[in-house]
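Just one protein chain is left out here, and the rest sit where they should.
Up next is chain A:
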Amino acid sequence: MTPTRVVAALCLIAPFVGMLWVGSYGKVEPTLIGIPFFYWYQMLWVPISAVLTSVAYILVRREQRERKGGDSA
């Protein structure tokens, strides 16, 4: 496990912690433009998880290219 791989793994695990801990967001207040917290919080996680996956993707790809010794194309 290289440090890069650890960071990538954390990025992939984070959404599970966020989404499966339902108690942390199972409430109505505070609302956002009239939408209860429960809904906008989970929808906020969509872009967050997309960014986290992108970070993991970039890290993994960079490491793979380095391992191949720069014959990336």
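What we mean here is this: a residue touches a chain if its C-beta (ideal position, glycine included) is under 8 Å from a C-beta of that chain, and two chains touch if they have at least 3 such contacts; residues count from 1.
One rule holds in what follows: contacts and distances are computed from a predicted model.
Mind telling me which option in "Na /solute symporter", "Dihydroorotase", "Intermembrane phospholipid transport system permease protein MlaE" or "Ion-translocating oxidoreductase complex subunit C" is what UniProt lists for the chain we can't see?
Of "Na /solute symporter", "Dihydroorotase", "Intermembrane phospholipid transport system permease protein MlaE" or "Ion-translocating oxidoreductase complex subunit C", the absent chain's UniProt record names it "Na /solute symporter".
Against the chain that's been left off, what residues of chain A make contact? List them.
Residues of chain A in contact with the hidden chain: 12-13, 15-16, 19-23, 26-28, 31, 33-39, 42-43, 45-47, 49-50, 52-54, 56-57, 60-61.
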